[in-house]
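Missing here is one protein chain; the remaining ones are kept as they sit in the complex.
Chains here go by letter, A, B and C, matching the order in which they are written, and residues are numbered from 1 within each.
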């Protein structure tokens, strides 16, 4: 067993830390506090980061990307997220779908989409799964209701498919050049058989961006509504086969619970926790209450201690899973990790707020931002459905023990 | 980075698992339920385990021990504790003090004490720090009260020291052949300067065992009162120098916060959690409520999911710290780990109880035992004082990042 | 009008019991020799003395020879008694409630004859009731089919001018102390159990009635999980006179639903008394235990623990009073003065969780002493787990509250 980082990992870690310190952190609060949904977005930091390889981390070198492994990707995300969680996510969202394209697309598709992605520093990728009436149902299609789940309709017309319908909350929606879209090629059967995954470029006629969501946290990061009115997509853009279910086609599942998806959120959370800890430590080391530095009060010590404890537990779990994923091991532990990251990021940012407290009618705005950003996890990574989902994956192998407990059912309760 | 286990580690893990399954688990509940303080003790399992090397894990091969590293020791403890947490501790308590003897004693002392320890399968070691009025004060001697802390008096008489006083709650007290005793060679100054560490064999005249404590958890494991009435100990049994403080002399500190101590409790906790999870999984997979297996109820799934999540986070942290300790890295993370192990073992065993529930006026006695055993952690590993202590060590290096935050004070509040 | 003032009688009664507990019960209940073994003997002398003070007949109307207190007063008084010993309080509370329902509501003039006299005059005359409202699956059937309420295995038939009762029950409250049992039974060979349930009076000395004294059964002692003096009972063709059948159908009993609600509240009050006992002993200890150069109460970390305990107990107490008063004055639910909620369930759940937390915090105040069997605190911890994880299973216990909320259409009242 060896937990030390290799040269490549250390180099990327350092590069990410420098970029976070010099380019991300300085704009982090300004962007956060701009009103509106699109307002906080800033192309320049994306372009600068892209030039350093932070947009194309996950594309193999043979396709012109950086070709880093999961451990490196986790380390880079921790550093970027420490600068700004939402900006980190705006980068890593592209890694997520480049993983998918690399794993699931054919050579022609890679040629057509990976090459322009590498070339253009503003080329971003998103995936459209969620619809107003299809959230959890995309993760856990209920047996009794096969028509549930996404409804975006795709109808065959010669060599094309005609798309009609809406997607909502789609990441990079307002800024993406390419979307992987989950559509219904057969509405009568469940999405595992009636779902198909399409590659849909932004300039597809009939495809427009609707509402840009104005969020409480992750304000920089874009989520938008996508509208399809007779949008025509060539059959050559179908990933895998028609009707294999977009989950299978995507080589992962719809929740981001593939090898990268869980890791992405959990590593990002570590970065936010590191930021919170650093803020809290500086604060308690300089502020006084009743004639003592805050750090000399036991209650503050207990809070600081808990912040570190939780963060180190999460960091350890994330590094382990990153390594396991580099070995191609898919397990329930990934889901536990991302559930856990929710608990930790929310506790740690709340403790940071507690330690800081309000000063009169003001609060350190970054303290508030970290709490707001952490709220996003409840809705992505730690919600109840994902916790239920973990159980369905329990028949897992484990790097350090061989426990394997048979379950009568691997189906979650409906 | 490589998290896989080597051949030696896998071999010990397997050996420990087999011993736990065939020798420990079968007697675990019987011993637990015997009345009294000494009653639950059983020499035969100790002797059998000793023959397989589980008593002498931590003694280097050159002295006749097994010479395993911290990673292996952690793996072995996880397996033994899964069989019975208290029996595991009865073994590993000896590792703790063999580490100390190896690191801090001179060759003559090793010759005199390690050799008989290796030879005799019933030779157990304990350390006496705590006294009725000296608990936390031994960890955090308050500046304003230099006379606080342990008071066992040691007075020089020629080539000997005369010991007078009492120790309480001393592990292996009723069964140990050798004790490392923290005594006061100067009562007027604080224990860092007035404390000295002695090697005191059981057959020392004037040394008797008093009350054997009857505990709620860890019933097999022995804790006793040690009474010293003009007990004469040769000067050659002083570890290190007189008056250097027993902490320094011991090459660690008094809380077990040395390289092994934290690891011991945290690894043991992982074993208990694995046991709890296995029990819970079997139960929910076979019991029905309202026409469904328990595992098909969402609330049960959430509980099971949380048990796994916390256990895997703890396991990851423990393995990381074990590796770091094998590299000789001492850090605050060890203390965070042991604090964290308290939270996890108590939550997981409580969830196991929750999932099982009571059946009429009975409860599965092992479910109850795990909760009772987990209570011990509050008083050893996760109490407030140790959480405060973590802060005093915060200036720590970290395998995966180089954060280092200067503190104005490293002293805990008094 | 709204008023939280207690009557002079209530205050005086409370003081009387408080003194009784302090002088008569505590010295016996917390004697180390009683605490150390797994099986704590029932304090029958204390029970008799409590009867002497009127507690066994506290709810019985004055005209029948009781004190005629309302449920709230009984809760106040039983909380005090429980601070002395939970088992005494549970036994007395159960008898007091059944005594009131039986003699004030269910029994005929003809049936009550010698029984009432014995109940009022004999201090050891306790009552037991096979609880027909105990739903084994309460909560688990959330939004699913409700399983049958009754899983009764006790039958009756008429033979030679007698009722013959046959069957067994694994868990009957007060069975060890009761002189008179109210037994729920259905006609033998009757399938529609629910509709045909009848209730019989069976005296302890009835031939064929067997009571399993589990408490004295060493083998199972650690597995016993109950308060009070419940036990398994068996009716081996018990013959009882025809006029010992109560004029009460199961439907009528459920329509009142008084037994279930009131028993729940009495248990909550007793649970609270336990919490107060844990708090009191810890609070006292923090004011005499010195570490860190001062009494430990003077440390912030302990101060916060003390405050947390006090807040939880104060909230539980306030809510139990409220729920008990509402039970005494159900008409208040009609005018929206209180929210239409299952107050008794909320009182029970909140109190069980709060007291378990209080007991664990209290134990931590004691350091290593918190796990010693000769200290009362460890038995308080044990008792608190029993309250939390009994009634079959606490997992799904909140779900009926959600079901009721929906029925009430969104808590229209405050």
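The rule we apply is simple: a residue touches a chain if its C-beta (ideal position, glycine included) is under 8 Å from a C-beta of that chain, and two chains touch if they have at least 3 such contacts.
Keep in mind that this is a model prediction, so the values were computed, not measured.
Remark: the absent chain touches shown chains A, B, C in the intact complex.
Looking at A:4, A:21, A:103 or A:214, the residue that reaches the missing chain in the full complex is A:214. Residues of chain B in touch with the missing chain: 297-299, 302. On the side of chain C, touch with the chain left out of the figure occurs at residues 1-7, 11, 14, 72, 76, 79, 142-143, 276, 279-280, 283-284, 287, 294, 297-300, 302-304, 306-308, 310-311, 314-315, 317-319, 321-322, 325-326, 329, 332, 335-339, 341, 346, 349-350, 396, 398-399, 401-403, 405-406, 410-411, 414.
Residue-level contact of chain A with the missing chain is found at 32-33, 35-36, 130, 133, 135-137, 140, 142-145, 148, 169, 213-218, 289-292, 297, 299-300, 303, 353-365, 368-369, 371-372, 375-376, 378-380, 383-384, 388, 413-414.
FYI, only the chains that are shown with their structure count from here on.
Put simply, the chain closest to the centre of the protein, by Cα centroids, is B. Among the chain pairings, A-B comes first (most C-beta pairs in contact). Each chain's centre was taken as the mean of its CA atoms, and the one lying most distant from chain A is C. Averaging C-alpha coordinates per chain places the centre of chain A 51 Å away from that of chain C. Residue positions of chain A touching 2 or more other chains, listed in rising order: 297-298, 302. Within chain C, the positions touching two or more other chains are listed as 300-301.
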